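Apart from one protein chain that is not included, each protein chain of the complex appears where it belongs.
Chain nomenclature is as follows: A and B, assigned in order of appearance, with residue numbering initiated at 1 for each chain independently.
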Amino acid sequence: MSERLKPVWTPLLIGVLALAAWELLVIVQDIKPYLLPAPSLIASNFFGDLGLMSSTAFYTGTTAIMGLAIGTILGIVAALLAVRFSVVNNLITPLAAGLATVPIIALTPILNNMFNITSRTPRVLVTVIIVFFPMFVNLTRGLLQVQPVQLELMRSMNASPKTTLRVLRIPNAIPFFFTGLKIAAPLAVITALVAEYFGGPQQGLGSRIASSAANTAYGRAWAYVVASIVVGLLFYLVVLALERWSTPWIGHRRSN
Amino acid sequence: MSTSPSTTTAVHASGVWKIFNEGQSNEVTALQDIDLTVGQGEFISLIGPSGCGKSTLLRVIADLTQPTRGDVMVAGVPAAQAREQQNYGMAFQQAALFDWRTVRRNVELPLELQGWPKDRRAARAMELLEMVQLADFATHRPWELSGGMQQRVAIARSLAVDPPLLLMDEPFGALDEMTRERMQNELLRIRQETGKSIIFVTHSIPEAVYLSDRVVVMSPRPGRITDIVPIDLGERNEDTREAEAFFESVTAVREALRGHGGGAVRARAGEV
Partner (left out) sequence: MRAIARSPWVRMATLATVGALALTACGGSDSADTTAAADTEATAAADTATEEAPAADDAAATTECTEKTPVSLQLQWFVQAQFGGYYAAKDKGYYDEQCLDITILEGGVDIVPQTVLAQGGADFAISWVPKALASREQGAGIVDVAQVFQRSGTLQVSFADKGITTATDFKGKKIGNWGFGNEYEVFAAISKAGLDPASDVENVQQQFDMLALLNGEIDAAEAMTYNEYAMVLEAVNPDTGALYTPEDFNVVNYNDEGVAMYQDAVWASEERLSDPAYQDMTQRFVTASLKGWIYCRDNAQECADIITANGSKLGASHQLWMMNEVNKLIWPSPAGVGMIDQALWDQTVNIALNTKNLEGATIITADPGAAAFTNQYAEAADAALEAEGLNVTGDAFAPIDVTLNEGGN
């Protein structure tokens, strides 16, 4: 038996023990499914129809990706404008902050009524709005937070603001981009899911969780929750991998 | 010896004042009536306590900031034009290398901005890295290098466009003593090979003495030149730091810093 548990084994072990305790509790206390489903029930619902789980997850995941992509592009454009025109920064930041605090559950019905409820559009829009703020804030910070000595260096090399943007600010902003993305990606999944509670096509995780819960089928509802966790984790891990690949210096002390 | 300043003078600052927050309650006179002439191929150190204006003066010469009064000519043209023409290279206390570029591409940076084609850039960069003895690290990343090595890369970068003048703001300040001495020798060697003029800001008296032809002593509030100490140590070698003349010069500078120096500003135009 290895004395040094690898870092990944320990949380896994705790997770397994927690699940076992949960299962034991349900059995020993005879807790009925309408109160608390056992992990075994959830597992049988999840693995019992993996095709359904994955198609449902795929639907919501697609909404999330579309919202994430559009929100990120808008964030990039706004950040570039904010760097170029400080008045833009002063305008957008409070606006974006305000929008970000409006809860999804308030935004979605409004957008459902403004746009065609039978399409994906309202849900994608909510996701875009929620994703925009972290992306914009982090990107702007990344573009602006360059070291004074680096700016002096650029000036000493007779670089124009445009050149400085291209050569210094944008590469400098890439780690910040990923910081924003690591927040925005799981957020996009959550938003896409919650937005499905309020009407529209019903093939997604949010709709099905709500429907199952309303029918007291909590085993199935939790199985869909597991699927959402998988989707959220997937998004996050992809971003993490992209970050590692594009900014290898992150783990090391910066050279200055 | 009358020599026309434009051909043999690297830098000519006359009547330079720099006042921050002029007219306000927190007005600071960082530079007061600075007159300084640096000859072609000269190595000048600026030394003084905090607030004496040495870094400010360097930045005025570099046209990173404009003087409130007075003018600065670099290689016979106004400082701003000199910057646009890339007549000087600059190095700072932090190497300020870009982590997302390889060592070689960091050195290429000034050439990229000048629009040099790819091959020429790469060749020149390798040449420079050879000069600082870091050619083997061309494809490494900055964070893989030690502090001293990063500074060598920064110096290589400052030499990229082959400017006649180097401006250096305490480039060895963050390094340990042994590395520092090595870097000083490196710098002298490069200077000997290229014949460039160098203006060097430092806090360290031995460093100023070891490197310079003249040491410009400054004092604060208001920032001004109080003394210029000529250094006559001949060619530097490993014995120089232990020579009697070295210690005498160090003492002279120290006294000047304390304000007990000769008093009169001994500025000699055009002398090397």
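In the analysis below, a contact is a pair of C-beta atoms (placed from the backbone, for glycine too) under 8 Å apart; a residue touches a chain by one contact, two chains touch by 3 or more.
Remember, it's a predicted structure, so these values are computed and weren't measured experimentally.
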{"item": "Partners of the unshown chain among those that are drawn", "value": "A"}
{"item": "Identified contact with the non-displayed chain, of A:Asn90, A:Ser160 or A:Thr216", "value": "A:Thr216"}
{"item": "Identified contact with the non-displayed chain, of A:Asn172, A:Thr191 or A:Ser207", "value": "A:Ser207"}
{"item": "Touching residues on chain A - with respect to the absent chain", "value": "5, 7, 10-11, 14, 17-18, 21-22, 25-26, 29, 31-36, 49, 52, 56, 109, 112-113, 116-118, 196, 198-203, 207-208, 210-212, 214-218, 220"}
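One rule holds in what follows: only the chains that are shown with their structure count from here on.
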{"item": "Between chain B and chain A, distance of the C-alpha-averaged centres to the nearest whole Å", "value": "50"}
{"item": "Chain B residues within the chain A interface of the complex", "value": "59, 62, 64, 83-84, 86, 88-90, 92-100, 109-110, 112-113, 141-143, 145, 150, 167"}
{"item": "Complex contacts: residues of chain A adjacent to chain B", "value": "147, 149-150, 152-153, 155-159, 163, 167-168, 171, 174, 247-249, 252-256"}
